[in-house]
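Heads up: the structure comes next, in structure tokens.
Note that this complex is displayed minus one protein chain, with the remaining chains in position.
For chain A:
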């Protein structure tokens, strides 16, 4: 290896070498953190909601004419009977929210009747005896709601269910591994008995600051008789798009006194997911684009500088060839030269990547950068550098030795 003379020669090209090293360093710092954020977003948006998304669609229904609670209850029951009898539909229920909806209720769940002393945060979902089956949730302990347990409340009624079904995650948060069924929790001053535990049901929100309790959900046996609510419809396998295309017209035919938005009033769960993670996907795409642009600029910078150096040192290359350098010696010279610059760049870049991560941790509460990302970034930039330098280095290796005798 001819590292010492290459380093000696680089001392005479400080500005160019330093610029490329800094470019590599900045690219590494930004790309490492960008990849870390991208991975975080992709992990976030690919986590399972716990519901059988392939067979679900949701309908946002708003009653027209301000009907009273009693009337709403009867119209809702008629709708649900109608939906369950639609060909291609296997079940349906009415609720205020569902996983990934983007809106809903969250409660502090207590183990004592004191609102200020809650043990865990949880999303609260209204459900009936069809809720678990409709959503495709897996009951892992206890039982489902019975039809006679389903209460009806209006918009102003207190939420004081006698029973609840909670998720495994919430059970763990509340009881730390002890059996949850039969235990009492408090949503208000009145006790609620846990009658069942379902495997997973994600909360309606996808904000990163809620990620720590994204699996904490509570189903309560209540039907809220308000103007606006959602029907969750479970279809037969492969029927979801077909039902989604005709459910709005079918419900209008059943009862015209309603508003179902033609644009977004009926959503398949795939659309619900896409909407919920639009920002995450957008950030992942933006970060990917920034990373690719930075890598391309760095690659182009290396190609440009090396091409310039090859042109500038054409005579010198000829002299080296005349003195016995093989084509491989010349190729290896430029590859090694780039490697030395890139190693300096990634060394500085590694430190910058960690520093940038600390700053991002403080500013945006993102997680600590895993060392694997820095390592992957280092490898990627070293490979990029060698790939970028290859074409000009190959050109250099083809400079003939007779170049040594030509006047400049």
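The rule we apply is simple: contacts are C-beta pairs under 8 Å (C-beta built on N, C-alpha and C of every residue); 3 or more make two chains touch, one makes a residue touch a chain; residues count from 1.
Convention: contacts and distances are computed from a predicted model.
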{"item": "Listed names \"UspA domain-containing protein\", \"TonB-dependent receptor\", \"ABC transporter ATP-binding protein\" or \"RagB/SusD family nutrient uptake outer membrane protein\", matching UniProt entry of the absent chain", "value": "\"ABC transporter ATP-binding protein\""}
{"item": "Listed residues A:117, A:327 or A:368, member touching the removed chain", "value": "A:327"}
{"item": "Where the missing chain touches chain A, by residue", "value": "2, 5, 8-9, 11-13, 315-316, 319-329, 400-402, 404-405, 407-408"}
